[in-house]
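Only one protein chain is missing; all other protein chains are in place.
All chains are identified by letter, namely A, B and C, in their written order; residue positions are counted from 1 within each chain.
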Amino acid sequence: MIVVMKPGATKTEISAVIQKAEQMGANVHPIYGENRTVVALVGDMTRVTREVFDAMEGVHQTMRIQEPYKLASRSARPDNTIIDIGHGVQIGGPEVIVMAGPCSVESRDQIIESAIAVKAAGGKVLRGGAFKPRTSPYDFQGMGEQGLKYLAEAREITGLPIITEVMTVEAVPLVVEYADILQIGARNMQNYGLLQAVGKVQRPVMLKRGISGMIKELLMCAEYIVSGGNTQVMLCERGIRTYETATRNTFDLNAIPVLKQTSHLPVVADPSHGTGLRELVPAMSRAAVASGADALIIEIHRDPDNAMSDGRQSLTHEDFATLMVSMRRIAEAVDRYISAANEDNAEELIELLAVA
Amino acid sequence: MIVVMKPGATKTEISAVIQKAEQMGANVHPIYGENRTVVALVGDMTRVTREVFDAMEGVHQTMRIQEPYKLASRSARPDNTIIDIGHGVQIGGPEVIVMAGPCSVESRDQIIESAIAVKAAGGKVLRGGAFKPRTSPYDFQGMGEQGLKYLAEAREITGLPIITEVMTVEAVPLVVEYADILQIGARNMQNYGLLQAVGKVQRPVMLKRGISGMIKELLMCAEYIVSGGNTQVMLCERGIRTYETATRNTFDLNAIPVLKQTSHLPVVADPSHGTGLRELVPAMSRAAVASGADALIIEIHRDPDNAMSDGRQSLTHEDFATLMVSMRRIAEAVDRYISAANEDNAEELIELLAVA
Amino acid sequence: MIVVMKPGATKTEISAVIQKAEQMGANVHPIYGENRTVVALVGDMTRVTREVFDAMEGVHQTMRIQEPYKLASRSARPDNTIIDIGHGVQIGGPEVIVMAGPCSVESRDQIIESAIAVKAAGGKVLRGGAFKPRTSPYDFQGMGEQGLKYLAEAREITGLPIITEVMTVEAVPLVVEYADILQIGARNMQNYGLLQAVGKVQRPVMLKRGISGMIKELLMCAEYIVSGGNTQVMLCERGIRTYETATRNTFDLNAIPVLKQTSHLPVVADPSHGTGLRELVPAMSRAAVASGADALIIEIHRDPDNAMSDGRQSLTHEDFATLMVSMRRIAEAVDRYISAANEDNAEELIELLAVA
Partner (left out) sequence: MIVVMKPGATKTEISAVIQKAEQMGANVHPIYGENRTVVALVGDMTRVTREVFDAMEGVHQTMRIQEPYKLASRSARPDNTIIDIGHGVQIGGPEVIVMAGPCSVESRDQIIESAIAVKAAGGKVLRGGAFKPRTSPYDFQGMGEQGLKYLAEAREITGLPIITEVMTVEAVPLVVEYADILQIGARNMQNYGLLQAVGKVQRPVMLKRGISGMIKELLMCAEYIVSGGNTQVMLCERGIRTYETATRNTFDLNAIPVLKQTSHLPVVADPSHGTGLRELVPAMSRAAVASGADALIIEIHRDPDNAMSDGRQSLTHEDFATLMVSMRRIAEAVDRYISAANEDNAEELIELLAVA
């Protein structure tokens, strides 16, 4: 850390900084300039907190040299983390994994139909919300455990592992019973109690960047989970809040290469929430693959006009299948791949559904 | 609500919108222009959801006419809500209430000393954190219940009611045992489970605006609490995230008059988190009083250089006392008042402290 | 336009709105709800200004139905505009055009060397700044006309047309003498005098989005140029200012598909300024091609460590050549193309340079 003193800082103030730094175990190098003194702290910094120095009299500014996240950083682990989801799915390897499904589970039929469409188009994970964080207390809040049960049934039929959101500490055990991937939503990125709770279970977690989360904060939140013992964390870019209103959020695709460079954890792109507008999803999905995303999570609905939530940003099943074709070509152009569509199988599954 | 159709919207698409609106109970007025059709929905809108129309084919844009929050809005209740905190303190009336104290409770001595300083300067409520949300999992996380006990002891000595943060649903019963005001922190503004939990207790709540919370979202979150049955909600402006880095946050003082005009709930200003820099706190505290805030919450510390958190934005006890004098003058200039300092009493209390 | 009246708006206030709208030539449809009146204006809206209604007593809110830009909008001209730059280069067609070169022209040798590298790698336009807008009055401000002369010489040697910035109305005639494309920089997006000046010359213009420009404002600024008579306008996304500091700017790639959908004008991506960090340029360049950009403009330098400006975001000539290979693959994956490298020719050119 670098501590820059104010021009008129007194000897006492400078000494206080040096003393405090030494107490904390740092090697201290003061540099006395004509106008200012700068104190450089190096060596073992584990016990050094920046805000302590920020608060001291005579200090103008401080600057961190090392990033505060350790376990999540690329320097802690140079190789990519590859997360095994089960059902033959790995995220972080050469295959670009596409997760898709409706915003909310609305009925048994609806989620199974979507699952079949996902599978048919080459998707590898089924998404669906059972507990929904809603801006208004008067809106649909999700089906709860029944929704989880339908998801599990869809998994049984299609073989697709499932990702679903867990919103509270209390719900963790329940959701762990059903989900292959636990999703932490954007509003909960800094819900530290929840991060600690999912840090204690051995289940892959997809952590979404908050709507105003800085990239380094996202990594600090991942650190909460990883430092709790659960190293299977994926980072998800899902759009940030800016002044621009042409898109619902500003899908910050720059975060993809930044995260890939600073962390070893797999990175997921969510173009549906990222843009909020279904007509932008195809272009931005292709761009996400080109930028280096390890996975995508895309909202689809059999009838977006009548979706109970997020219809505005949901693709139809047909548009999703078309998008998969074009993403597959982009994946190849960056020396990765997306699994082929298996539509034949879809017919079988639909029959199965009719029986079930 | 107004639904604007795209220029080339088909008759079927227009009919679908009209039909859906009628199903939802609205009176529907389509206006057929040369290029476009506009559908106005009026009447009973309780079951009409904007996002449903956003998602429909042929829809260009929708516009809400009525605000989605009902109970929190000024039109639902023209008179100011005045919240009785107990101990003779009312927020929302002619007195501008100053709440102050350290960021974290660090020890018995520290919190009692601060409490005495608050009281001596004319402050009316003691703040202090026992459970701290921290960006890094490696930072000090608060004293927990022991901190609550020290706060309660400080209250007993000084007679000041206390405000402290509750971070999780599970902690609500514990914090309710001690706190006179429950604080919902900025990171939890949209933690709906927590909002619902504090909506069920009869204890005043101070709800902080999230770091990227829109004013209308803050009001929707208040609606979660009020609609749960707890009408004693205060709204707190504490700085938003913008591109500017000269201040830690951008303290959005405009929110004060906006909230006073759109809602009947009392409005609190937090210039300490708002700016993040102690040297800006006095000017912005005075500005907050001038802009119409019903209360302020200010961080102070007996020794900011050695505070365990937020030292950078904490005033010394002396600077706080000086600030109180100048805020008192501003309060009078806007036809309100701030209680006088009672320093004599402080000496008595300090003696009491020595005894205790 | 839709004018929503306040709940308690008086008959006089409503009449005033109706009357004003009729004076302006609109067909007026008032809708009287239980609580509110909504006034819809349709028909000929050319003389109707939104802010007039915003300002009227009793008005709650207004909402524009049609976009205020006319000539720049996709509905005004459904087919893509293709701009002929000369020298066999067309922007807006199936070929994705890569423009590249140094931030500033620093010397004759430097710009010619860069031009040769651009050409060799398959780039089609040479960029280089002769007049530089600099944040500090103490920084290098560009070579001025001498820089333009060196650019022209580089064009003569390589056959690449050139793009360079024009910063003031007075400089327009001078820059027009040399440049094949006039660049309007981000700081000048709303310099209306300058927009009007370049609207009067018959030379392609690349208009950069301001650092806090909304997409609709960018289109309004294009409208200034097009309505002046110069229809050869390209729109350039170059990064916006947000709270995130991991990147210098937030390269808003979403703007690419949004602009392609709302306007017929060609869209250019500038990943160099967009991100501000050279290590992000390759991934974001590929993403830009995947998202549908018609052209890219990329900063390169023969020795970024010693560049006089923007070294931090400049690629070396070698890294640029490598990037071109990978962008070419992405272009093909979206059914477009980027011209092949012609390195043989480069050797000839370098000999030519030695002679010159």
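A few notes on this one:
By definition in this document, a residue touches a chain if its C-beta (ideal position, glycine included) is under 8 Å from a C-beta of that chain, and two chains touch if they have at least 3 such contacts.
Computed from a predicted structure; not experimentally measured.
For the chain missing from the display, the contacting residue among C:Ile163, C:Met220 or C:Leu235 is C:Met220, taking the whole complex into account. Checked against the full complex, the candidates B:Val175, B:Ile215, B:Leu265 or B:Ile298 give a single residue touching the omitted chain, namely B:Ile215. Only one of the listed residues, B:Ala72, B:Met284 or B:Leu323, touches the absent chain: B:Met284.
Counting the whole complex, the residues of chain B in touch with the unshown chain are 212, 214-216, 240, 242-247, 250-258, 260-261, 274-275, 279-280, 283-284, 286-292, 326, 329-330, 332-334. Residues of chain C that touch the chain left out of the display are 16, 46, 49, 51-52, 54-57, 68, 133-139, 167-170, 187-188, 190-193, 196, 210-212, 217, 220, 223-224, 227-228, 241, 304-307, 309-312, 314. Residues touching the missing chain, restricted to chain A, are 2, 4, 7, 27, 29, 31, 33-36, 38, 40, 42-43, 60-61, 63, 65-66, 75, 212, 241-243, 245 (touch as defined at the top).
The criterion applied here is as follows: only the chains that are shown with their structure count from here on.
A simple rule picks the central chain: find each chain's mean C-alpha point, then take the one closest to the mean of all protein C-alpha atoms, which gives A. Each chain gets a centre from the mean of its Cα atoms; for chain A and chain B, those two points are 28 Å apart. Rounded to a whole number, the gap between the C-alpha centres of chain A and chain C is 31 angstrom.
Once the centre of each chain is set as its mean CA position, chain B and chain C turn out to be 41 Å apart. For chain C, residues touching at least two other chains, in rising order: 212, 242-243, 245.
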